[in-house]
Structures are given as structure tokens and as C-alpha cells.
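Note that one protein chain of the assembly has been removed; the remaining protein chains are unaltered in position.
Letters are used for the chains, namely A, B and C, taken in the order the chains are written, and counting of residues starts over at 1 for each.
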Amino acid sequence: MTDVSLYHNDFENKWCPGCGNFGVLNAVKSALAHMDIPPEKVLLISGIGQAAKTPHFLNCNFFHGLHGRALPVATGARLANHDLPILVHMGDGDCYGEGGNHLLAAMRRNIDVTLLIHDNRVYGLTKGQASPTAEYGFSTKAQPFGALSDPLKPIPLALSQGVGFIARGYCGETDHLSRLIQKAIAYPGFSMIDILQVCVSYNPVNTYEYYNERVYLLDETKHRADDWHGAMDLSLQGEDRIPIGLIYQKQTIPFTKRIKTLEHGPLFHRSFDPAAVQAVLDDL
Amino acid sequence: MTDVSLYHNDFENKWCPGCGNFGVLNAVKSALAHMDIPPEKVLLISGIGQAAKTPHFLNCNFFHGLHGRALPVATGARLANHDLPILVHMGDGDCYGEGGNHLLAAMRRNIDVTLLIHDNRVYGLTKGQASPTAEYGFSTKAQPFGALSDPLKPIPLALSQGVGFIARGYCGETDHLSRLIQKAIAYPGFSMIDILQVCVSYNPVNTYEYYNERVYLLDETKHRADDWHGAMDLSLQGEDRIPIGLIYQKQTIPFTKRIKTLEHGPLFHRSFDPAAVQAVLDDL
Amino acid sequence: MDIDVTVTIGGAAGQGIQTVGDLLASVCHRAGLYLMVINDFESRIRGGHSFMQLRISDEPVVAADDKIHLLVALNRETFDIHAGELAEGGRILMEEDGAGGSDEALHVVDVKFTNLAEKAGGKIMTNTVAAGAALEMLGAPAELVVKVIESHFGGKSKSVLENNLKAIQMGRDAVANTDFDWHFKWPDRKPAGKMLSGARALALGALAADCRVASFYPMSPATEILVYLAGFMDRFPLVVEQAEDEIAAINMAIGASFGGVRAMTATSGGGFSLMVEGLGLAGITETPVVVINAQRPGPATGLPTRTAQGDLFFVIHAAQDEFPRFVFAPRTLDEAFETMIRSFHLAEKYQVPVIVLVDQYFNDSLSITREKWSVPEKIERFLVSDADMPDPSSYKRFAYSESGVSPRAVPGAGRARVMVTGNDHTEEGHLSETIADRNGQVDKRHKKMLKMAEEMNGPDILFGDSRLLLVTWGSTDGVVREAVNRLRKEKHDVGAVFFSDIWPFPTAPAMDALSGCEGFLTVELNASSQLGGLIRRHTGLQADGAIVQYDGRPMKPGHVVARTKQYMEGGQ
Partner (left out) sequence: MDIDVTVTIGGAAGQGIQTVGDLLASVCHRAGLYLMVINDFESRIRGGHSFMQLRISDEPVVAADDKIHLLVALNRETFDIHAGELAEGGRILMEEDGAGGSDEALHVVDVKFTNLAEKAGGKIMTNTVAAGAALEMLGAPAELVVKVIESHFGGKSKSVLENNLKAIQMGRDAVANTDFDWHFKWPDRKPAGKMLSGARALALGALAADCRVASFYPMSPATEILVYLAGFMDRFPLVVEQAEDEIAAINMAIGASFGGVRAMTATSGGGFSLMVEGLGLAGITETPVVVINAQRPGPATGLPTRTAQGDLFFVIHAAQDEFPRFVFAPRTLDEAFETMIRSFHLAEKYQVPVIVLVDQYFNDSLSITREKWSVPEKIERFLVSDADMPDPSSYKRFAYSESGVSPRAVPGAGRARVMVTGNDHTEEGHLSETIADRNGQVDKRHKKMLKMAEEMNGPDILFGDSRLLLVTWGSTDGVVREAVNRLRKEKHDVGAVFFSDIWPFPTAPAMDALSGCEGFLTVELNASSQLGGLIRRHTGLQADGAIVQYDGRPMKPGHVVARTKQYMEGGQ
């Protein structure tokens, strides 16, 4: 195992003290250390939001792009070099709001990246509007009479579209989350972890207490990860008890394995063959 | 019942002869006639594509907007006047491709409109590229080596997000489709019918023969519309046999009923009260 | 001005700078003073460095000043960053006197904010203590201070109120009798006007314009506009809805407008980028819609909480091909309120999109209104109904007309069917690809531009017959105004020209305003001097120089003065 301090950097963290993102950050570092992926051999891609700042706070390659658009960037980067592991960090607004269409497409492509959604059920960086996962009626300055939409259900959504690796983590269970992330990185195909993340500044409902009371570790002897129906039922239950862990896993064909061109190695490493192009031109 | 010819207009139809859209068009007219909704008291909203041209081919109010954006337009129109029935016509590319994020949001809002997806599993108007519902490997000029994505599964998607009215129709079963549309219009909340629509020009796979062999009417005695699990199983089955009919229905609170402001009648009909505004200003 | 004091309160986000600032501002406002309060904060929720700067005067103030007279430093960083900006004789209120032996340390008045707060009942009242100290330095009357505290904390529990009253008093006592050159005699007047932010002025304008649907996706610095408006949903026929993205936001507004009510959206550059296609849809479907673009530095995410004026050409030309639109850049609270009313009116009168171009500096600053705001008695909707038509069944939404404006009916309101498409179309609204329909509809739309141009006000002019003119637009108005006044006091023959009606460009009045001077300089918060380019494109007149700034901070009058002098001395 690599020394986790290799992933530390001295760039000033900009999150609120007590923010659940710290737990996620630690879990990511620990997962990379456990998997011996050196900082320069991993790529983090993110959208915009508090969650999306994550890559700045550890040692790694990163592309911190636009609100909602991390997945297309990740798809492009994946096509350029399918040997480089990619983690995508998005907020719930980022991923399920602005970026919803790309999420659907990423599922359909089965792009081989690991998507970590820091799901604090609120828009943190813009100071506390209801996010797509906020409860119906969640009241904020922007929604003084409560959020009017039902919350998005990310795990049922992923199940419905045949995603092959679906998990839920909790920022308050860093080691557990680290293990999930390791499994997700190791999974060949699209892997997605919806992470219950506490926002101490803008979400007074889904607090540490709220989750500590409700969250329980999935018992692998009771719920088998290949049981799709069980997974669906588990994730459609109310919030009295919230299971965390690997909810569903199956084998799939990852995106880059679907593309014949990529059989010859990453695009980035291929060489240019002017003669072949000239032959095309001459043949016109 | 209103005379269906009232919905005819003499604007030249621009679809290919034999196109499945004709069946959908007839079903819509027949549904409106059966429900005695006069042409000037219904609003059709559409995106861009062959499907989205539908409103031009019957007598009605319409707004034929941008590719993928019919649902937000419909949401706005709904807010302005929640007494006017709204049908939204979109293609599969329109609705599940470009417009995917709005579909997720419409489900969450439960906007009280009827969404009819003319699902021909191809991009018709742009001459035959793979659409989000095209089979994996579907080959076209744009996908000479086959489509690389798995198809979107619209009905499981809707089920996973708690949509209250989900049906599947077939352009080859016009009467059946007309009845479904009537039920959908009558449903208070978001109602969605994914319509198997044949494209005779660009989809050589999902032809009339293809569907005629596979499509069967859901037997209401065997599948109860309130059986969510049954509905999910039905719609995750392979394509050997394809059920059409009302797949799932439950009671929900439609969007416009969630908004207190709208209790006093449609916004469009409310009057302006300058004194009330002046009072706000004076109180600052 | 007899009174002209600048107070800066700085600290980390989350330390409650806002409360100190709000209390100070409220006291000044109630005393009948004028104010300009600017906010400077980072894109984070806790930590970092933020500050609020209040300029307080007995006369209207339109810009922040260059120097600080009283610095309230809630942490050491604030001292490090701002002490250098202290005016001669200025003082610094802070916790530690050992300010590193620097020259500025001499000006520190040591106030043990935290200790005192704890004594008053809890550390949380640190900022109340600080407010008390600052108010005392300025000489604010005790009764007024108590009144403000009472109304500020009135809604809370009794003990909260009492503790805060204690805290404010402790702050005052801590600095009692400290020498301070800007300690002044407070007037006892009525409030000079309403005190509010630019964002709220825009929201109130929308309310007064009978806006009924406002859709948005949160984005600084626009969010506050519709968040504030949302608070009125319970009392007015109004729905403010957070959309799933900006594309939805503008399409929702278009749908609502088509459906028969006035509608708007508000965003910043990144969101506006996503609205561009929808803007064109409003253009070709001739659907009235008001879009506020509150500028911040870019491109992409740029500096999310800072200010800029970099989107001028972008909003004028946004979307493929051409169609008429209005662009307004209000300069003051009063003008913002009026601009919203006017924008909704003109949007419906001409059936076009209207873009209101503001910025973070404008939206987040507080100041005092100058005019009495009044609400239109009646909202003219420019709609037609069956009664206006010989034969409703043959109603043509896009009928040709002299003015280019076609009769606009509402779907479902009568027998007329309303047919609209974003494709080229016939007069009825059906798809068409003929040359006649294309040219007919393009010409019809472009015809409107002629009348629209007549609606445009020329620029505002200050000492227009001066040799040198400073030319600016939007919220940079106040800074340039103050710079001109200062320059003239020093006997420089300098005037200014202020644009708020931007598009259709008011060519003739611009010519008039600019062709008499010997030279002119543009003053803008963008790198390429976009207004300069616009003026040259439309009038042929070329600016002799440009004072530009693009660091995300509002311009300061002193900078404009210095750069203008530099130019006059041939240094440009």
C-alpha cells in the first residue's frame, strides 16, 4: 500500500469545517493508496460545486470543468487514453440536475469511469437551494414554500437502466466508503456511488444525526449484489433505514471494449500514418 | 362525440407515405373527438423532428419549439393556464436524447401534461442515425460499425421515478392507442405513452412486421395497472413479445396542485393589483 | 458633502461580516444618511477573506471611495490586506494590538470582540460587539442604535435580543471617547429613500411589471433576484420555479409567455450561454420574454462572485442568424426598477426578447433609492382576442403588418387557434420553406427594429461640451460620475456620457453626444473595450483610449481619475 500522505497537497481547502466532503476526500485518498495508484496516474474530473472542488484538494491530475458536464469530459478523456483510471466527482445538483442528460448517456455507454456523487441534497456552493434529491417540501430561501418536485431516485434510476455497479456510501463511514471506491475503480465499466454527504451549512434536515440514526451496512449474506429485484426493493424503501454498501453488481461490456479501434491501444499512444491518409486521398 | 373531421386541416402533410406517425396522428384526433375537446381548447407542444411536426397536421393550438425542449415549454404553458389540456409530441431522439434532462425533471414535477413519444428508434428527420432507443449494434451511415450504447429503457425509467401513468402504444393499433391517449389526458398528473412507431425510411429493423409479430394487448385481468413490480418485470423482458396498454397507474399530486398560488385559478386569468405592489414598495 | 466616511468590515466567510454591515447600514439609513455598500466575497461558504465596504454620506453617493476611514477587522488577515488602504487619520478596530510592528499598527484601536461577546452571552455576538464599536466611533446616536437592534433581533427570543443589546453596548463602551477624525454629528432626518440591493430592485421591478412566471437555475450573481421574488409567491399571481437547468429556464419562460402571462428568467454568463438557442426561439416565434444576465468574469466559471462587463457583444449577437432584441444596462436602483417595467412593456409591445444586462457589483451592492417608485396603474398587454378579429377561425399569428408587429392571441382564450413554430413559417404559423415566406417573415421581424430604435433613449450626459469625455455604460456610471466631479474640481475640462440603452444602438444620439468633443475615452470592465467597438461600428467614431479593468473588482473613482490624467498628460 502506498503512503496516503503522497496524495496530500498543500492547497488550501475551501470547504466549511465539518463538511461531509472531508470524509469523501479521505476515502478517495485511502482508496488510491490501497490500490497503489500513484497520484500522477489517476485523473479526476469534476463539474462545478463544492463537491466538484474535490480534485484540488489532493495530489492528482484533474480537469475541473463546467457545472453538469463532467461526464462528457470524462468520456472524451477516456477515449483519448483508456489506460488511465478516471474518477468523476459531482454534486447532486451537478449530476442529477444540470447534468442529468449526460448521466443517462453515461449509463447507456457504460463508460469505464467511477462516478462519485457527493449527494448533500442541496446546492451548497450557491448557498442552499433545493437540489434534485431534496425532499418534497424542503424549504430554502429559494423555495420558501417548499420544493415542488419529488426527489430524484438515483439508485432506482441506475437499476432501471442496467448499470453494472451501483453502490451507496456515507461520508460518515470513511473506511467503508474507501472500500466501495476501490471496488468501483476495479470494476470494468460504469460504476456509480451515490454518497450521502452532510452539508453542515445548508441542509439542516439530512445531518450527521439524521444519517447516523438511519444508515446501516448492507449485510452481504442477506442481500446478494446480483439480486436486481432485491436491490430495487432496498432502494425504493422509505428513509427510515438507509442501507449503504454495494447494492448491485453484474458483468457488462465497458464502453472502450465496444470500440474496435481501441483494441490497438490507447488513441493517445497510436502513431500517425500519413501514407495511409494519402492513400485515402489518392483513392477518391 | 365531436366529429373527427373537425380536427382535420388542409396543411400538406410532410411525412413519408406509410410512416407510422399517421397512425399516431389519427389516434390523437380520435381521442380528442371522443373527449369532445374542441380544437381551440387543446394545446399541442412539440420539439423538433418528424414526430414534432405532428401539431401542424391537425387543427389545434400549438407551439413547435426546439429540439429536446418541449417539456420545459409545456411546463411554462401549464403554469400560465392550468385549465388548458396539453399534449406533448416528441421523437425518441427529441425526448430521450437531447431532452433527457427535461424528462427527468418533468417526472419529478409531475407536470400535468400528456407526453406522447413517437418512438421509431431512429433519428428520422436527420436521415437515419441511431437514436437512444436503437438497439445496441444498430448500424447506420453514422454508426457504420453499429451503435455503441445500450438502448434507453423508457418505461423502467419512468417506473423508477414514480411516474403515475405509464403506457405503451403502437402506431399499428390506432383505436387502442386512441383509448390510451384518452385515459392519459384524463389522468391528473404526468402521463406518458411510449409509442412504437415505424419509420419506413430509416429503420429496417423495427418494421410493421417486426411489431405485428411481437406486440400483444395487455390483458387487464392478468396484469393489474397498480402492480408496480409486475409492470417493471413486463417492461424489462426482452423483445420477443412486447405488451402494449396501460402498464402502470397510481394516484399522484399533479404539479399545478402543488402550487398554492394556482388555487385561485389560472395565472392567465388573474388580475393585476397595482395597489398590492405599491404596498410592498411602501413597506420596504 | 459634509459627511463622507468609508467603513470596511472584513473577515472570513461565516464570521458574520454581513450582520455588522447590515446593522451599520440600517442605522445610517434610518438616520436619513445616504449609503453605498459593496460586497466582496469569495466563492466559498466559510473561511477565506470577505469584506463589506460602506460609504456613508449626507448626500447621495454613487461609488465606493478609494480610501478606508474605519476598518473593522474581524481577523488578522483583514488587517494584512486592508491596512494599506487606510486614509490618513483612519483607524482600525480589531482584537489584537500587536499588529506586527507595521506602520499601520499605530492606528489600531484594540477591541476584544470575542471576550466582550462572551461576556454579553456568547461568542456568536462578536459581530454585534464589532458593530457597536464601529457605530460609536462614528458617533451614532444611542437610541437609534437600540432601535435598529430591536428591529433586527425582534423576531428572535427575548434573551437573544437582550444579549445583543448588551453586546452592542459593550462594543460602544470599548471605544468610547476614542479620537476619530470622521466622528460626525448625526442628522435626524427621515430615511432618504429605500435601501436595497440592485438584485432586489430588479425583482421589485418585475413584480411591478406583473411578471407571473419566473424560472431560473441558481447562478451567482443572479440568484438573489428570483430568490427575493419567490418570497412574493404567496401574495401575488406569481410562480417562481427553479428549473432543472438554464435551457429549461428560458424555455419555461417562453412557454409561460406563449401561454399568456408575462415571464422572465435570470442568470449569469454561463447560464446565458445555455439560453442562447432559446433566445433565438423567442426571436423567431416572436414571444416576449425578459432575460436578466448578471455579468461576472469569465469565460466558463471564471470568478463566480466577482464583477465584470464582458458580455456586451455576446448578448447583442447571441444565437445563430439575426433577429430583433432589446438590450438595456440599467445604472442605478431607480433605473433598474424602471427598466424592468419598461422591458416587460417593450417585450410585449414588439414581441421580442429583452435582455437586461447587469453585473455582480450592481446586484450585490446596497444603496438608497432617489426617486419615488410607482407601479403602473394598468398593464398594457398588446394582446388580441376573438372580439378583435373579423373571423377568429382564420386568425394569423404572424400576419404581415405595417409595423412588423402581428396580432398576438393567447391559446385557449377564444376560438382563434394560435400556431407557432421555431421553423420558418407562413403567416398562419405553419412550417414553410418558400422564399416568399422566409423573406416575408424576416422582413416583418426586421421592420420592428425601426420602431424599436425609436424607443431607445440616448445616453445620459454630464458636462457634455467638455473637451474630453469619459464614455461608459451600466453600473460603472457612478464611478465615472464621481471621477468627473473630482476632475472638474481640479479644473480639468472633462465630462461624461453614460449609456444604458444599448440595443438597438442609439446611433444618432451617440453621434450627437460624441462628435463635439476633442476626444473621448471609454471606461469599462472588460479587456477589449466593447462599448468602444460598438460605437465605432455604428458611428465611425473611434475612442482615443480606453480605461479598462478586468480583475473582477468594481472600478474605483481614483483609478479613473488617475488614468484620465495620465491620458491628458499624453501618457495613454
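By definition in this document, contacts are C-beta pairs under 8 Å (C-beta built on N, C-alpha and C of every residue); 3 or more make two chains touch, one makes a residue touch a chain.
Nothing here was measured: the structure is a model prediction, and the numbers come from that model.
Trainee: From the touch rule at the top of the page, work out which displayed chains the omitted chain touches.
Mentor: Listed by label, the shown chains it touches are A, B, C.
Trainee: Looking at C:151, C:439, C:457 or C:566, which residue reaches the missing chain?
Mentor: C:439
Trainee: Of C:171, C:193 or C:297, which sits in contact with the chain we cannot see?
Mentor: C:297
Trainee: Please pick, from C:6, C:19, C:526 or C:564, the residue that touches the omitted chain in the full complex.
Mentor: In the complete complex, the chain left out is touched by residue C:526.
Trainee: Which parts of subunit C are in contact with the chain that was left out?
Mentor: Touch with the absent chain occurs at residues 42-43, 247, 268-270, 272-274, 276-277, 279-281, 283-285, 295-306, 308, 310-311, 313-314, 316-323, 421-424, 433, 435, 438-439, 442, 446, 526-528, 533-534, 536-537, 540, 542, 550-553.
Trainee: What is the set of subunit A residues that contact the non-displayed chain in the whole complex?
Mentor: Subunit A touches the missing chain through residues 11, 14, 39-43, 45, 48, 53, 55-56, 59-66, 69, 71-81, 83-84, 101-102, 104-105, 259-262, 264, 267-268, 270-274, 276-278, 280-281, 284.
Trainee: Touching the missing chain, which residues of subunit B?
Mentor: Looking at subunit B, the ones touching the missing chain are residues 14-17, 48, 50, 65-68, 97-98, 100, 123-127, 129-130, 132, 141-145, 148, 201-202.
Operating definition for what follows: only the chains that are shown with their structure count from here on.
Trainee: Would you mind telling me which chain pair, A-C or B-C, is linked by more contacting C-beta pairs?
Mentor: B-C
Trainee: Considering only mean CA positions as chain centres, point out the chain farthest from subunit C.
Mentor: Centre of mass proxy via C-alpha means gives B as farthest from subunit C.
Trainee: Could you state the distance in Å from the CA-based centre of subunit A to that of subunit B?
Mentor: About 31 Å, centre to centre.
Trainee: Once you find the CA centre of subunit A and the CA centre of subunit C, what distance in Å lies between them?
Mentor: Roughly 37 Å, centre to centre.
Trainee: Hunt down the residues of subunit B that sit against at least two other chains at once, touch-wise.
Mentor: Only 101, 104-105, 259-260 qualify.
Trainee: By the touch rule stated above, which residues of subunit C touch at least two different other chains?
Mentor: If we look for residues of subunit C contacting two or more partner chains, we find 233-234, 241, 244-245.
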